[in-house]
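With one protein chain removed, the remaining protein chains of the complex are shown where they sit.
Just so it is clear, A, B and C label the chains in written order, and each chain counts residues from 1 on its own.
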């Protein structure tokens, strides 16, 4: 149940009283107070009726991430980026961290192309257990050093609640991957952190499931959440690894205040389709792109066949920025 | 089997001899001769080895529509449009023809917004048999009159081989809808016509199935085929009617020489998502867009909830043209 | 709108008056009268209120095929079979008619295994236009002769409204294939015939779309409709051609009174999975099975890799009958 109070001050007082009464899962945004587990106004008789502007009983189950609770766009501030709203964010880096020199070189190329966030994996979710699983903490250290040297944000994937302290020691943004979108233990763990979380869509997740996964993070107190569409599973695996679901982007922009970015590298699966796929996402309203780059794609440790070269990245990012300016 | 001959003249001679021998399904493009049903060079011993530059045994089953057989983009010339290649085509009109005045007014608005093709349905494929099924020949007459008055091409859907003569009397372009993508009797019937055919993708058709459906048309002699992506069936029907499969567009642009256009109206299903969905398709490489328009969407006889108003159309088409110029 | 009258006699009178008033699409089942296009009781003021037991405004759009209109199971009587209700029907035969002798031999094997309906294709819907398209009328003649010699029903696929007279001259049951489930011109054409129609599910058709397709046939007057589940398109094409959707079977058995049969040959796609797939459909409540058989599968003209041998058919049919007896 969402209660719109006459002003932010009374809303603060309602929240304080709710906390005093130990009501579970009560949140505030400006003059709105949301009671995630209460469906009946009678349970809220402590609120002065005269201070209530409107009560909304029929709101999305994923309340905090909905525009019903939080009408304005969320804008997330990291050390080097503003994400969401009118901003347009570029994220690039190697799929896997390979060496200190390599991540630095890729970061430099990314920065030169306009990116402010340097991505890279040190813990890799590989389909097969015998594939390279990432360099672990050594990779985190090289990644951090490169980001610091370049004045960029570091973003890296986390796969287990047991890694939160270790990864959190280095990264600026936690990335939760598609396979872990409903790994609720992990969502709760990053929900307790104070750093932003980028949450990729599950391979066949519905909009409601995705927003509920984001709500898991928010319900623990961390509302700095970025959604990332990365292609959905479809029925033609001969020519397409995944299908970039551009149709979901305007839907999300309406339903949620969270930033919505896109990952054309995984959606496309092959280098030659990354650029058109990425531009399509931007034209549909994505507020940023994340891509994988490599200077020598055929020697990449992981997923080289979907990496863009630095030159291809410049072409994509330049066009993406232009298209964003047209559609925003 | 595709044989690349030393020049177009020898290719013509090979084709003539193949026809003389009554070999089935032999086609020529410039200096290439394709034998759709022959897999073994030994069956082609009548060709002078010295005139052969290359033989390609491993080509797509849908041979004529592949770039292996026909490397250059197909450009289709209609009375008022050039479709394919570097051209960018805008198609608009009402979902259903409602009256002479209405189709003329919608056509005028479409023309003003840059469209050269006026769409409209007089035979409507409705899910339910008790829904309005279209005005039939009366609609065709009004549609033709409007197109003539405006100097536009007329395009309308055909649903049965029994309607080919009647519809063909009026239309400039036959439209085959998503439900009929594998209606092979219909494909063969329009394949015998001399007017272009726009072939929409089936709701869950693979790339190979779609190209093979196009090949049915080509195999009867009509190579003026336009492919149109219109959204695929996906797993979230709560918020999305279909998912515009932008990922298939660059795949098709590589595999086939046929023009690839997109229909964001059916992909989106609701007015407010038509524009971002359409722009996404253009950014992915679509060579044109088709949309449904209505001056009073809430009074439209069919599918008013996905119609753009003329003003919304102008906005979409202006941005679409700009994005096409960026990505082409 | 469905009106339940006090008895069949008054229902007959209401129907007669509705026809007298030229109301469109009015149907009767026992004491129920259904007005497919009327939503408001005020339009039916000619009915004597005292004779009305109940009015049902909220019924499925596909009214005639729903249990709301027709609570009892439909049982279809052909020359040699009773289909629907407690009956269990076995249908077998070659994919394509190959010769008079072959269809007779296959028919004999099918009959020996308990089948009463002999299937076989003379008009084949092939994905590729250059594949064998069926023997045409010659095939129909051989098929008819075999069915007559064996005292079986003949069932064959029809692909175009232009073939209705020709195919109808021979067959006992029209088969409409998965690619034509929403070929509305064809559905209307077979809806005007007096012989039963077997309607396969489209590759990704929803339940509502399928029932509405059946309603197209019924709306033209032919209510002898058999539904056949044949596997749906899914996301893993490496190991599965289609996924037999057993879950849809109990859903259909509730929603519709029409017989629901299953085709494990196309669902499985490979011989070794036809038997478990077929038995699963029976266990889920399918009222019959249709399979493809061939005495020399590796020499079959079409789809030999999914054909059962006569021996394999006997094994499947014996177990299927036993399982049907357990679950019915």
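Here, a residue touches a chain if its C-beta (ideal position, glycine included) is under 8 Å from a C-beta of that chain, and two chains touch if they have at least 3 such contacts.
Computed from a predicted structure; not experimentally measured.
Colleague: Using the touch definition from the header, name the shown chains in contact with the chain that isn't displayed.
Modeller: Displayed chains contacted by the hidden chain, ordered by label: A, B, C.
Colleague: Quick one: say which of C:162, C:234 or C:309 touches the chain that got left out.
Modeller: The one listed residue touching the chain not shown is C:234.
Colleague: Could you tell which one of A:51, A:209 or A:272 touches the chain left off the display?
Modeller: Selected residue, touching the omitted chain: A:209.
Colleague: For the chain that got dropped from the picture, name the residues of chain C it touches.
Modeller: 204, 206-208, 231-232, 234-236, 238-240, 242-251, 254-255, 267-268, 272-273, 276-277, 279-285, 319, 322-323, 326-327
Colleague: Going by the touch rule given at the top, which residues of chain B touch the chain that is not shown?
Modeller: Considering the whole complex, chain B reaches the absent chain at 204, 233-238.
Colleague: Against the chain that's been left off, what residues of chain A make contact? List them.
Modeller: Looking at chain A, the ones touching the missing chain are residues 25, 36-37, 61-62, 125-130, 159-163, 179-180, 182-186, 188, 202-204, 208-209, 212, 215-216, 219, 233.
Criterion: only the chains that are shown with their structure count from here on.
Colleague: Select the chain at the greatest separation from chain C, using centres from the mean of Cα atoms.
Modeller: Most remote chain from chain C, centroid-wise, comes out as A.
Colleague: Just give me the whole-number Å value for how far the CA centre of chain A lies from that of chain B.
Modeller: Going by mean C-alpha positions, chain A sits 38 Å from chain B.
Colleague: Centroid from C-alpha atoms only, then distance chain B to chain C, rounded to Å. What do you get?
Modeller: 32
Colleague: Provide the C-alpha centroid distance between chain A and chain C, rounded to the nearest whole angstrom.
Modeller: Their C-alpha centroids are separated by 48 Å.
Colleague: Counting only residues that touch at least two other chains, what does the list for chain B look like?
Modeller: 204, 208
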